[in-house]
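Each chain you see keeps its place in the complex, though not every chain is here.
Going by the order they are written in, the chains are A, B and C; count residues from 1 in each one.
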Amino acid sequence: MQSKIINTTTATKRPAFDWRNYIVYIAFIGVFITFSITLYDYGFLSTNNLLNIVRQTAMISIMAVAVTFVISTAEIDLSVGSIAALSSLTAALAIQSFGTVGGILAGLGTGAIIGLINGLLVTKVLIPSFLVTLGMMIIVKGIAMWITGTAPVPILNDAFIFLFGSGSLGPIPMLFVWTILIAVIGHIVLRKTTFGRQTLATGGNESAARFSGINTARVKLIALVSSGMMAGFAGMLYAGRLEAGRFTFGEGAELSVIAAVILGGTSLFGGVGTVVGTIFGSILIGTINNGLIIMGLDVSQQMMVSGLIIILAVAFGRKAKKR
Amino acid sequence: MTKIALRMSEISKSFNGINVLDHVNFELEKGEVHALMGGNGAGKSTLMKILTGVYQKDSGKIVINDKEIDIEKPQDAQENGVAMIFQEFSVIPSLTVKQNIFLNRELKKSNGFLDEKAMYVQTEDLLKQLNVNISPDMLIENLSVGFWQMTEIAKALAQKASILIMDEPTATLSKNETETLFKLIETLKSEGMSIIYISHRMDEIFQVSDRITVLRDGKFVITSPTAHLTMEELVQHIVGKSMESSFGWKPRSYSKEEVMLETKDLHSGSKVNGVDLHVYKGEILGIAGLMGSGRTELAQAIFGIDPITSGEVFVDCQAVRIKQPQDAIRAGIALVPEDRRVQGLVLTHEVKENIIYPILNKVSKSGFINKKKVDQLSEQFVEKLNIKTDSIYKSTNLLSGGNQQKIVLAKWLANEPNILILDEPTNGVDIGSKSEIIEIIRELADQGKAVIVISSELAELLAVSDRIITLKNGKVTSELSREEIKSEEDLEHAIQNH
Amino acid sequence: GCNTESTSSSEEELSSSNSSETKTEETALEPITINANIDADAIIQSEGPYGESAVSATTLELTVEDIEKIKEGNYTAALVMHYAGNDWSNAQINGLETTFEKMGIEVIAVTDAQFSAEKQVSDLETVMARNPDIIVSIPTDPVSTASAFKRAAEQGTKLVFMDNVPSNLTHDEHYVSVVSADNYGNGIAAAEVLAEELGGEGKIGVVYHDADFFVTKQRTEAFEATIQEKYPNIEIVARGGISGPDDGLQVASAMLTTNPDLDGIFGVWDVPTEGIVAAARAAGRDDLVITTIDLGANVALNIARGGSIKGLGAQLPYDQGVAEAILAGYALLDKETPSYVAVPALTVTQDNILDAWEMVYSTSAPKEVQDAIQNN
């Protein structure tokens, strides 16, 4: 037919900027400024307190970076808290016999192996990850209680404690160094590599991703193994910071981790993920907790206010989006 | 070197004991466009999915470039140079156009990281070839289905495959984009690419294909050069018996007194910008327009999906406030939506469940569903619309595309609306059923309903409409009585000009 | 104390292995009492649930005849714990199991309610399916577990409680006895050590348990009362509530942020106190003086190494367990039982930590602790 009647088909040229996608940053800035003003006299802004926030959120942040990948593939990992507990113990035990390196290998290895089991059950046996990791959370917690009969295992190795606990690089606490390191790696992997793309595609529409030749099972497996391994890493940080392994470490952490991830803007239904958002989600929660404690609220008041802030933070942002 | 790019021989496949492909043979020459034809559920998509590794054949042989190969997963197909434009999209809504086009074949910089710039530039080029002017950074989920389709096409093209399968690529495209695509196909052909083309639009087949293979009920019927077949012969092969086409328009008579639906200066979002239209009782109004002209948005505004920002809707001369679909349904309006998979069906649910969703109140008494009524009704519609399914309990995602479309139609026919809006109602429906559907639409109008048909297939629009309006930028640009339109070109000009 | 027989555990092992050569099953029976090294004359500060004054656990004893008689009954016991995940619980369970074994009583179940009252009631009901003769338990919450315990008592099971009694249950009618540490005394001990370390003046913080929980309340009360009454120059400038053992770190960190000049912190039990130690470390406050209650393994190590924790008031959970078992024996023999029995408080500092450990756990201190003391 006559080529002149063929017009171009146009849609909006550029994706519009939507501040609602940045709600976690806005909420963080809002909360931070509020506390800086109201709690100035209480030392909220002191270097030490700011470092406290960073230190206190390090474990959640690091687990949350890996869980961002898991959730981006539309799966979930509820076992991270238990893994952290068990890894703190295996690391502490290994340190006694094999020193620092042994401790590190044991901590990470424990996490990676459990993550691998999770991953295989999800991708090969096709059990929903919610059930796999819920079951695993219970099993691993049981193992953590069992291996030392609930007794804590002290850590006396200074190198380990320096690296994963109280050490600092110049003025920067090691815990912060680790957080930044993991966050940067996570961000780059998710945004700049094929694997990141494959992760988002798998979560966005698994069958379409498979049609495109993506090995979605492999993607999920890797995400779950990483998440196990990062939980193991967090376990080492708990251990380093409190100079002991203990089965209660990380208790309930899975909910904080998922909250940080979702608050950051990753979709629980997969396909959309952001590591930077996750880190801010985690720090937002940590800052709220810190500020409210400094304010001198008792536990019940802290809970009421922090729950409210979380809901409000998102309420302001979500008007447009459905999920 | 032979000139055969692909040979599939004696391919069989069954699902849950039901034979879907029965010793099918198919052969593709290098540089040819080979049309694969057949009724809904004949097995076309299944055959192609076997070729691309989505499904595995039960028996048979696949030879590509003289080498017998095993295709077990999509990667295997890709490695053998096979790419496919899927009937149900394989784009990821939460990713951008660019990310989708380069999915799993991302360009990388020397340091191993993604080369976003290069991908952006190449995407722009591809889109330009396709005459599509959208930003490579748009999220798919923010685009209308037409653009999904264009992205899907661009994605397949970018693979530089030697065998390209197009499963109903034009189903959501209007004439404009279709022409662009055909030009592209010519170019690809001349570069030696072999193309398998699936469509239910007969005129396209004759325009674009070199040879045709027909399947019927999972069995091979014939392979023949296109030039050796007439339209009638082809239809006969597809449906299994000779059949007169209902594509000829027959004047219908209805009184132009009772206006059943009217809109005045209707605005909605940025796509509907002051639409005045009216439909008489017993009339079939066609709406034509380019992709993005706002047809779908107009229909969605009337039906209460998109908020009406200003203007009014009248039903039987009474102003009605429509804020959500329930309001529209209460006013007797029904909408058969454009995108059957996203808007039309709960894909994981059964046929009968989907059919009753709009009529839950009619099949229930004080909130309790009458199971018998449901079964009867669904059986009745499965029969009436010739829906090919093992049973009314089959999950709709296991039906062929055309049969899914028929269920969306059935849903709204079952509701017995007074005003029926059909947005691309025959999208993916086979030639036999298409005439049946046109027949059904006419019957409904004869019964005194007002019908609006939105279609990008002009032949169909001309066959069914009593009057046609054209839309551009969300405004009515012309109104033509059917008698004024002498040919498709007339309508084409009405759409393009203004 | 005039009990001369039972001394160290190694001796016990010796005698039992000797006798096993002659008699196959029946090892030479000895009377059962709590650790003889515990000061029988120590004053007990705490009062019982009904305000009754305490009978010292050192007065309890099962004679050889008693034991033989009990053995004939082939009795069973179940331990229905509120929480079984800390050194305190483990030691107590250990004391109970060891003593019950000596009494020929089979422990058929040990449950852990993980601080949930409803789980404890369920556990109790489930355990009752096996009709144990004895239940030793610590009610998670005296109010909401009361009716379940009452039902168990009405079924004829002998109830012995740790620390606390379900409300409206009465001695003799419903329960045999309640055995507790001298929590009040321990609170005083923690206050004394802290005050002494600070030389009687300074600013301190209190990390308390923000929950309606009997023993932790008692300790905090005792600690604060002692400081206020005895040490006018020590000022409690900060109080922070925790809802669980993992909150210590955060609460202490905040405390040190708002009160950088803090000299000491009291932690209500050992596990959250480990968090206080970490907080002090992070704040670079190695000079902070910390005291607490309960001789957990980690705090013991910290004390031994001369860390921030300078001392604590210890319960004697192992012997509390022994006392509970003895009291259960009394009940089976229809002997009269005191309604409230307490084990004296024990002040622990670096000076006596090795002995204290043996006293608390009836085993020698872990190697790290011993090494740490030796290296000093």
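Basically, contacts are C-beta pairs under 8 Å (C-beta built on N, C-alpha and C of every residue); 3 or more make two chains touch, one makes a residue touch a chain.
Fair warning: this is a prediction, and the values are worked out from it, not measured in the lab.
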item	value
Number of copies per protein chain type, counted over the whole file	A x2, B x1, C x1
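Everything below uses one rule, namely that only the chains that are shown with their structure count from here on.
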item	value
Arrangement of touching chains [line / ring / star / complete / other]	line
Furthest chain, CA centroid comparison against subunit C	B
Chain closest to the middle, measuring from C-alpha centroids that were averaged per chain	A
Subunit A and subunit B, separation of their C-alpha mean positions in angstrom	42
Inter-centroid spacing, subunit C versus subunit A (mean Cα positions, whole Å)	38
For subunit B paired with subunit C, centre-to-centre distance based on mean C-alpha positions, whole Å	75
Interface hub residues of subunit B, defined as touching at least two other chains	none
Residues of subunit A that touch subunit C when the two form their complex	42-44, 46, 48-49, 51-52, 55-56, 145, 149-152, 154, 156, 165-166, 173, 241-244, 246-249, 251, 289-290, 293-294, 296, 298-300
List of subunit B residues in touch with subunit A within their complex	52, 54, 73-75, 77-78, 84, 86, 89-96, 99, 103-104, 106, 108, 112-114, 131-135, 137-139, 142-144, 146-147, 150, 155, 176-177, 179-180, 183, 290-292, 492-493, 496
Parts of subunit A lying in touch with subunit B, wherever the complex brings them together	1, 3, 5-15, 188, 191-194, 197-198, 200-201, 203-205, 207-215, 267, 270-272
